[in-house]
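Showing chain A:
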Amino acid sequence: GQKTPEQAEKTKLKIAMVTDVGGVNDQSFNQSAWEGLKRAEDELGIKVSYKESRQDADYGPNMESLLDEENDLIWGIGYKMGNLVKEEAEKNPEQKYAIVDYAYEKTPENLVGVVFKAEQSSFLVGYIAGKMTKTGKVGFVGGVKGNVIDGFEYGYRAGVKKANKDVKVLVQYADSFTDAAKGKAIANQMYKDGADIVFHAAGGVGDGIIEAAKEQNKFAIGVDRDQSNLAPENVLTSAMKHVDTAVFDIAKSLKEGKFPGGTTVVYGLKEGGVDIAPTSNKHVPADILKEVEDLKQQIIDGKIVVPYNEKTFSEFK
Partner candidate 1 sequence: MKNKKNSLKEMLFSGNFTITLISILLGLAVGAIALKIAGYSPIEAYSVILNGIFGKPKYISYTIIYATPLIMTGLSVAFAFKTGLFNIGAEGQFIVGALVATLVGYFVKLPIVLHAIVVFAAAITAAGIWGAVAGFLKARFGVHEVIATIMLNWIALYLNNYVIMLEGFKRPNSEASYKIWDTATVGILEKWRYTDAGRVWLKAHPILQSIFKTPINLGIICAILLAVLVWFILSKTTLGYELRAVGSNKYAAEYGGINVNKSIIISMSIAGALAGAAGAMQVMGISKQVSILAAMEGYGFDGIAVSLIGSNGAFGCIFAGLLFGALKYGGPKIQSAMGAPSEIVSIVMGTIVYFIAMPKFIKMLLDARKRKEVK
Partner candidate 2 sequence: MKNITKVFGNFTANDNINLTVHKGEVHALLGENGAGKTTLMNILYGLYQPTFGEIRINGKTVTMTDPNVAIQHGIGMVHQHFMLVEPFTVAENIILGKETTTSFGKLDIKEAVSHVEELSKKYGLYVDPYAKIEDITVGMQQRVEILKALYRGAEILILDEPTAVLTPQEIQDLIDIIRNLTKQGKSIIIITHKLKEIKQIADYCTIIRRGKHIDTVDVSVTTKEELANKMVGREVNFVVEKKERERGDVVLEINNLVVKDNRGINAVDGLSLKVHAGEILGIAGVDGNGQSELIEGITGLRKIESGKIIMQGKDITGRTPKEILEHKISTIPEDRQKRGLVLDFSVEENMILENYYKAPFAKNGILQKDKIKSFAKKLVERFDVRPQDETLKARALSGGNQQKVIIAREVTNNPELLIAAQPTRGLDVGAIEYVHKALVEQRDKNKAVLLVSLELDEIMNVSDRIAVIYEGKIVGIVEANKTDENTLGLMMAGGGTGNEK
């Protein structure tokens, strides 16, 4: 017969996520993840919520209280929660978990890891940079050195190399994801040293880099989401990471009872997990975008394997 709202509530799926210290409005993957959940809410009628973390020490308690709220699935957003989520999953076998940006050697049955091939999108923007530089020099600014950022750096380098062997890549780390002033200083330095395009994977530091591009009227390349709104004239393109897509897909499969527990789901170009920004055509000429398109195809077909760290890069011809 007719369901009362309460019953409807009960039968409704509940999914929640724990942001990392960036917070849900970080204009980056946390926000993107939340957008994914919201979409799931609209399209799949799933009840969604999130918990923000202010320091690393908040992850545990946030997980715990989401556990109490009897969610059907709990997301940990960001590699920082990698170990914690695994432990939680082992402690609470009956609770489903998912984590962004983390792959385990052996994943518990009630947990799914989601990783993005950031190196692939970085490769594409690198290619664009390599093609479009007039000075034969491009830059990369990382936040704090580490595996995740390595993916961006070496993917990008490979892309540049692919486009033009002679283009030089200036690389520098800000040792911060917050120090915008330092980011700006670094970018200015790179532009001064002759780079005309700078790609960043450095969170808040990126604000400073895009700012520098704006002032010097050079190009910057955004990260994670389409950052062209920060400086439409100067953001050449962005290496997008569709956390939203991933989050939505998993929600979908959960609803359909096909939760891919115990596995690591890889989101690359193929799965539409990473890409370049739709607004790229604003500055990137059609022919280059064309080339990018069939590079994509080659990557999807596995003809090109994009390097993601120093070792694989050195092997990359």
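As a convention for this text, a residue touches a chain if its C-beta (ideal position, glycine included) is under 8 Å from a C-beta of that chain, and two chains touch if they have at least 3 such contacts; residues count from 1.
Candidate selection criterion: all candidates are chains of the complex that A comes from, given by their letters.
Bear in mind that the values here come from a model prediction, so they are computed numbers and not experimental data.
J.: Pick out the one candidate among 1 or 2 that is in contact with chain A within this complex.
T.: It is candidate 1 that touches chain A.
J.: Given the complex with candidate 1, which residues does chain A contribute to the contact?
T.: 16, 21, 49-52, 54-58, 60-61, 64-69, 79-80, 82-83, 90-91, 102-103, 143-148, 175-178, 203
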